[in-house]
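Left out: one protein chain. Kept in place: all the others.
What follows is chain A.
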Amino acid sequence: MEEEYGRKTDRCLADSAVKIGTGLGVGIVLSVLFFKRRTWPVAFSAGMGLGMAYSNCQNDFRSPYLLHGHMVKDQ
């Protein structure tokens, strides 16, 4: 169980790196392609990437405490 924390952290970092990088890349692409090389799409995508990574990380760390409810349909 001790490694779980480490694993999660690794995954989180890797994931965030990927997302941020991808975001950056997409932002660059978009900025280059569509937005006339403005910086704001880069920041935007990178931020999107970061946000997604953060959320993912948090979800990952929270996962043991999440309760999955089931809708019980009354007959």
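Remarks
Note that in this section contacts are C-beta pairs under 8 Å (C-beta built on N, C-alpha and C of every residue); 3 or more make two chains touch, one makes a residue touch a chain; residues count from 1.
In this section, contacts and distances are computed from a predicted model.
In the listed set "Glycerol-3-phosphate acyltransferase 3", "MICOS complex subunit MIC60", "BOP1 protein" or "U3 small nucleolar RNA-associated protein 15 homolog", the entry agreeing with the UniProt name of the missing subunit chain is "MICOS complex subunit MIC60".
Where chain A meets the missing chain, the touching residues are 1-2, 4-5, 54, 57-58, 61-62, 64-65.
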